[in-house]
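Here you go, one structure.
Every protein chain of the complex appears in place save one, which is left out.
Up next is chain A:
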């Protein structure tokens, strides 16, 4: 059971890391607009694929 003394802080440390990432992403405005990015990333991918295709040809 003594392994808990290591496990607990390590688990918390990882969780805090994700919390910090979340706070950074909120501050950067990732959650300001939740509709458009879902649409926009579709276009970008499509175009890249098109370019890749033409490069292969």
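The working rule: contacts are C-beta pairs under 8 Å (C-beta built on N, C-alpha and C of every residue); 3 or more make two chains touch, one makes a residue touch a chain; residues count from 1.
Just so we're on the same page, contacts and distances are computed from a predicted model.
Taking the options "Heavy metal translocating P-type ATPase", "ABC transmembrane type-1 domain-containing protein", "Cell division ATP-binding protein FtsE" or "ABC transporter permease subunit" in turn, only "Heavy metal translocating P-type ATPase" matches the UniProt protein name of the chain that is not displayed.
Within the complete assembly, residues 1, 4-5, 8, 11-12, 15-16, 18-19, 22-23, 26-27, 29, 31-36, 39-40, 42-43 of chain A touch the chain that is not shown.
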